[in-house]
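Below is one structure; the comments refer to it alone.
Only one protein chain is missing from this complex, and each of the others stays in its spot.
Right, chain A next:
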Amino acid sequence: MAGRQDYISVQELDFDQQAEYQALIRDNPGDGAVVTFTGLVRNQNQGKRILSLTLEHYPAMTKKSLEQIVQQARSRWPLGRVRLIHRIGRLELGQQIVFVGVSSTHRQAAFEACEYIMDYLKTRAPFWKKEQTEEGDHWVEARDSDHHQAGRW
């Protein structure tokens, strides 16, 4: 189980970065560092112009896997609060896909844990992207580089 200081959500709705940041710092005077990451739908991938994305997931497993990833991060770094949001469904260019926010006493733990959570999310959490392009729809292929990134930890 993830701790009480964790907020993990898988949702179709967009999220408000400022509200997420406030939730990380509000009444939290012991933490001197907050690191956040936001992933967006970009306009091209591997030479193709992207029109939109559709994100599929495995509902029974998704939240459980995200909780495990956050719990692993907590076992490695002294973290205060963790907020992790991943969107599903159809997303247009420039829209937000994923948010990771981490607070800690000092910056190094927050930087590293934020990157660790994203690296593991990209290789362990059951989400799949389908891209809509001018040449039709196709499933995104997993990248070896993501596994190298996760393998660093």
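Here is the rule we use: a residue touches a chain if its C-beta (ideal position, glycine included) is under 8 Å from a C-beta of that chain, and two chains touch if they have at least 3 such contacts; residues count from 1.
The rule is simple: contacts and distances are computed from a predicted model.
Remark: of the listed names "ATP phosphoribosyltransferase regulatory subunit", "Putative glutamine transport system permease protein GlnP", "Molybdopterin synthase sulfur carrier subunit" or "Fe-S cluster assembly protein SufB", the one matching the undisplayed chain in UniProt is "Molybdopterin synthase sulfur carrier subunit". Check A:V34, A:V102 or A:L121 against the missing chain and you find that the one touching it is A:L121.
Where chain A meets the omitted chain, the residues involved are 39, 55-58, 60-61, 64-65, 68, 86, 97-98, 118, 121-130, 139-142.
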